[in-house]
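Note that one protein chain is taken out, while the other chains of the complex remain in position.
Entry: subunit A
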């Protein structure tokens, strides 16, 4: 049994939509079988207006226990740190979050906007958006580097744009079944159980990555998307290709370059010219970024060797 309050700040509701796609458990099963009690949610909550404001006040006053605060969307602080670009229930949202975070058992940031600012925080950051405990790669964010919830943990970050429904439901289940002590978080506060392997793990293009056979849009045959169209699978920690999306596929399996959305700093390079669906390269064709953990020179040598191997060619997948 756990009481959950879900709020949205500078949000697109994409994480809520992703959450509603959940299976095993579905959202309804989370409530009926796992004893999750959703105190309020912007998309499904029945209370309105004063009823919501009273609930928030009761939580802050300690009259209603809030075991988990789920926050989706960026913390909007603009203009000039007033937060008035995002009023909610008659106050700047950031004021509600400040007070609610003091009484929360655990705080879970869902999606890139809540974790580290996401797209709203791309310069010039017109809404002065930031994440709950990070701003891009820098620890701090809205609640500050030293924040810990009543349960003794900093903000638990479930990044992704959006987060996968399994990451959301399983962290809620972990808290509600008393497994939170087993959740270990990394330097960016991500649960290691979901964010240790790379997106490349389980990618159907991995053989072509090793042999440096390039793919591209509209082409069959699982050519690798790393060299030409900016795939970030080797630099991005997430279980997308292990658990799949919507139980069917993943970006890279559908010939869509990984955008690196579970790493702080997404969208990477702040959308600068030449960074969208193109691999950023140095003169001579060397990719600016190499797979995480690889020695740059060793990687270039090995990749260059594979590139000139005449035996490497795309294994053509038939259309039928």
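Here, a residue touches a chain if its C-beta (ideal position, glycine included) is under 8 Å from a C-beta of that chain, and two chains touch if they have at least 3 such contacts; residues count from 1.
Please note the rule applied: contacts and distances are computed from a predicted model.
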UniProt name of the unshown chain, from "ABC transporter ATP-binding protein", "Cytochrome-c3 hydrogenase", "NADH-quinone oxidoreductase subunit L" or "Heme lyase CcmF/NrfE family subunit"? "Cytochrome-c3 hydrogenase"
Residue of A:1, A:28, A:283 or A:297 touching the missing chain in the full complex: A:28
Using the definition of touch stated at the top, determine which of A:86, A:133 or A:169 touches the missing chain. A:86
Residues of subunit A touching the missing chain are 8-18, 20-23, 26-28, 31-32, 40, 42-53, 74, 76, 78-79, 84-91, 118-120, 122-127, 129, 161-162, 216-220, 240, 245-256, 259, 267, 270-277, 317-320
